[in-house]
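Structure first, then comments.
With one protein chain held back, the other chains of the complex are shown just where they sit.
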Amino acid sequence: MREILVLAEHRKGVLRDITWEMLSLGKELAEKMEAQLTTVLPGYEVKSLADELSTQADLVLLVEDERLQNFSSMAYQQVLSTLITTRKPIITLIGHTACGIDLAPGLAAALGMPLATDCLSLTLTEKELTAVRQIYGGKVNAEVACSCEKGCIATIRAGVVSPWGEETRKGKVEVIQSPSLEGISRQRFIEYVEAAIGGVDITQADIIVAIGRGIQDKENIPLAEELAKALGGTLACSRPIVDKKWLPKAHQVGTSGKTVRPKAYIALGISGAFQHIVGMKDSGVIIAVNKDPRAPIFEVADYGIVCDLFDFMPVLKEKAKELLQRR
Amino acid sequence: MIPAVLVIGGGIAGMQAALDVGNAGFKAYIVEKEPSIGGHMIQLDDVFPTLDCSACILTPKMTEVGSHSNIELLTYSEVISATGHVGDFKVRIKKKPRYVDEERCTGCGICQQKCPWKVDSEFDMGLGKRKAIYTLFPQAVPNIPVIDPEHCAYFLKGTCRACERFCEAGAIDFQQREREIEIEAGAIIVATGYDIFDARLKPEYGYGKYNSVITALELERLSCASGPTEGKIQLNGKEPQGVVFIQCVGSRDKTVGNEYCSRVCCMYTAKLAYLVKEKVPGVKVTVCYIDIRAFGKGYEQFIERVQKEGVIYRRGNVSEVYRRGNRVVVRAEDTLLGEPYEEEADMVVLATGLVPRGDARELANLLNISRGSDGFLLESHPKLGEIESGVEGIFLAGCCQGPKDITDCVIQASGAAGMACGLLARDRHYSL
Amino acid sequence: MKTTITSITKKQTLAQEYDLLGCMQCGKCTAACPVAMRSHLNIRKLMQEALTHESLNPIPMKELWDCTCCSTCTIYCPRELKPNELIINLRGILVEEGHVPTTIRDALESVFKQGNPWGGAKNKRAEWATDLHLKDATRDKEIEVVYFVGCTPSYDPRVQEVARALVKSFNKAGVNFGILGNEERCCGNEVRRMGEEGLFEILIEDNTNVFQKLDVKTMVTTSPHCYNTFKNEYPETHFEIQHYTQYVANLIATGKLTFCGEVDKVVTYHDPCFLGKQNKVFDAPRSIIDSIPGVKFIEFDRSRERSLCCEGGGGRMWVDASDSGERLAEVRVRDAVEMGVQIILTACPFCLLNLEDATKTIGYEDKIQVMDIMELVSQVI
Partner (left out) sequence: MDIIVCVKKVPDTREAELIITKDGKDIEKGELVCDINEWDRYAVEEAIRLKEELGGSVTAVAVTPDEDEDLLRKCLAMGADRAIMVKDESFRGSDAHVIATALHHIIKDLPFDLVFTGVQAEDDGYAQVGGILAGFLKVPHATLVTQIEVLERKVQVHRELEEALMEVVELDMPAVCTIQTGINEPRYVSIMGIRKAAKKEMKTLNTSDLGLTEEELGDSASKVKIKGLSLPPSGKGAEILKGSTGEIATKVASILKSKGVLA
């Protein structure tokens, strides 16, 4: 039976959203290719997760081993390469996450398979996989293709596919013996560490005013801070601001920062790298201010303002003050 | 060899030189630009380190000069040309019109009382007033007033003549004209003194912009009992609570072309600081200095005494003075603490340095003597010939040759007089 | 982390280069320094350290970046030494060692890559003037005046207004002028002061090559910073360099630029350090202001030679001071408000930005306005 293989990603006993997103995408591909949707769950004492997965896959391959308790690219690679070699799926889907980025390239190299990473959408034919990706920081869309005749691997960007959210399959769970996992001791998981969080919790805010590179200078941050204050909101930022150490990590929105869902999200001078967009796309209303009309942020924003944010900030601040005073 | 010495300048150096020459039995002429002899010293209050009253020690000397049988005073006069050579100089002198007949005037002073026209007094550094007919100061020698035609109503409008009406001696003479005379002398002693550095050239101190920023000489006049405030240290009728002295204003400063140390400012600052402390109860006095140069006899002890009186010495040059409310702020670094600071004050006193007289170049050309790169008249040798000018028969005395204190002026003047007399005496010896 | 320091400066070299033996440690430099009261930067002490210590390691001296290069220390030095240049030299060591604040790093890299420190794209330099249809000075040989716009007026939307206002005046007065368009590059004044001497040399060479192709008599700059370096630091400029205030003052004096309106406002003028203190251009800007009908002009207490630095020079547009405390631009704005001034005028992009920023940080936006002289002029011509 032809197969679409999806790697189930989980951490600390919980399946991650990306897994459901990939299953959703996998279901679409499987239906088109008349293939079986199979998901692989490497882990230890994760039977319950396998049951969960079975609601949206035809087959769940549960690989249980104490050494698979936490994600390890070396161990996962062995599990997957063994399975792929024997089962020969048309395509293997992995999340373009911290886990997938660590795993997929080495896996592809070991199997000699083509790998398309960070894909937004996939089209599969008998011979070819076509993927849409973003390049140049999201300013250009690229259509890339590779052969899938001898199998292929794709990593999927988080948050671009909607999960089904309901039971679509009644799959069975098959327990698979873990491979020998030789040599994995050269890479050892030690622990998880929470990034230091300051006094703020941006996830609790109703209004977020977020700044990006466009703020230009640390000195300009107070201007945004004042605006946030005037709106009764909280200041957040994109990754470069934290990289420059202009704001503490606790303010960062995005994959490596916080995911936020405020009622309103105002993005000031944020171009909209996907790592950021993932962290805020579910906000109630998104208003983006950017000089560049082609900035990717406008794709997710509900309202866009193409102007210099330094012109805009003070005016909006005044407007907000006015409104609040009237109240 | 003409047995007479021409002394140019009637300040302390010129007076001392003339007295020594006169006492040696030679004729001495003093040519003085101003209407009276006395020079800068007569403007001072007390002198360091003894705290003697300057006028008290100087007026007897002035009187002696005025009445000395061998000394002829040519006040309100200027040298306009000189020819000849050692032993036989011919010097032409311009006598400016006083509009007062020197022969007739009795010095009663009624003319000054009756003159209705008030003018800022140069002698009081503009802090007090004089009349359009005036003597520089009450003890002026000669005690003969002059009329200042730039302010006299008669010269300006052709009316008034109050002085003429009240002068019982009939000495007022509006018809007087400038005259030239020629004097012959065997030797010349140049004792033309110095000018005070113009503090406006250091705009960062705000002199001329803020009333509370004054020069040290202005403070001398305020402190002087005969001055415009009768010795009270006051500005606009108020005593200052904080006084800051800024040293080295116009001295040791290449930006204004004065690389040299003015030698007297450290000591006169200490003296003035002492006087302020003494006269104003509770006043805070700060002296901002670069180094303290107290090398004379008793000077170091004097500085110590002033410090012990409570004057705060802070090492570090002041960068600027600016306004804050009704007061001014002095900004400096305390270089000993390595700490910049700002100090508020009601009075800032600029210890302005000594600069060559404005006409030093003209005088040097006229006498064919040299000037140094600093603009002062040049001695023949910096160590061994501080008195000789380089032209035989012409000697230097006092601050025209470089900044120095009263003590050194007097010494150099006596030296110059001695050398001049020696020159003249050489000839007398032969003729005997 | 251990750091290997390869170019610690030996005292002999510094002493010779900056005549440190001539320093009398009077402290006037530090006293005059606009940031000394708030910063660890003590230039007098630094002079002594450079002289007496065996070697000087500037790497831990974060305060070196506090200097605004206003040059007051140098202008005031009674021994005519150049303390400011010592700071620039020490920054040069930091630059060579790579130890510069990231924002300075980004600015310098942007100058190298894009020809401006603001990160703007090289080929968007003349975008501000697209709708103005200005002559291209690199092609049009008939041009008499080259208008050197400068980086900040080219890219900063606020300061672009100044360039537009100046263009309006030039057009009104019939000046035959052009701009260098995308061939214009950073003048390097700030680059030199950030210690990047190598990059400054490249900029001199590149700019001089462009200038030499032009057969012009006069170049006019918006910024006093460009004016300063062209006038005093470029070895070969075969034409006359003028700051716009000088050029416009002359246009007004010769009757070429006339006014047709009135400004009923109380204004003052803030002297930019690079125009006033450093180049003694005090009267030209004042004569322009005086000629604007209706304007009531009041001087700041600290004006002309005694003007207060806005803290925008010497790379300070790209780096924060190492300390907190009231910024001088804020002091300036407070003073102006107290004086009853409605508009603070200035003639430098950095002063404009800093002063305007200060009105906001102290909440005086409604009380006072900050404008470039040209902006006010353009309202009434």
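Should a chain be cited, it is by its letter among A, B and C, assigned in written order, with residues numbered from 1 in that chain.
As a convention for this text, contacts are C-beta pairs under 8 Å (C-beta built on N, C-alpha and C of every residue); 3 or more make two chains touch, one makes a residue touch a chain.
Bear in mind the structure is a predicted one, so any value in this text is a computation, not a measurement.
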Using the contact definition given at the top, list the shown chains touched by the missing chain. A, C
Listed residues C:Gln114, C:Asn189 or C:Ser378, member touching the removed chain: C:Gln114
Determine which one of A:Arg2, A:Lys170 or A:Arg294 touches the chain that has been left out. A:Arg294
Touching the hidden chain in the complete assembly: which of A:Ser24, A:Thr38 or A:Ser73 does that? A:Ser73
Missing-chain contacts on chain A, rising order, are 11, 16, 70-71, 73-74, 96-99, 101-110, 113-118, 130, 133-147, 158, 186-195, 197, 206-207, 213, 231-233, 239-240, 242-243, 245, 249-250, 252, 255-259, 263-264, 266, 271, 284-288, 292-294, 296, 298-307, 311-312, 315-316, 318-320, 323-324, 326-327
Hidden partner chain, residues of chain C it touches: 1-4, 95-100, 102, 104-105, 108-109, 112-114, 119-124, 196-199, 201-202
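We adopt the following convention: only the chains that are shown with their structure count from here on.
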If you tally C-beta pairs in contact for every chain pair, which pair wins? Let me know. B-C
Chain with Cα centroid nearest the overall Cα mean is chain C
If you average the CA atoms of chain A and of chain B, how many Å lie between those two points? 88
Which of the residues in chain C end up touching chain A in this complex? 102-103, 118-119, 157-158, 318, 320, 357, 360-361, 365
So in the complex, which bits of chain A are touching chain C? 216-219, 222-223, 244-245, 308, 310-311, 314
Touch list for chain B against partner chain C, complex: 203-204, 206, 248, 252-255, 290-291, 315-320, 322-323, 331-335, 338, 340-342
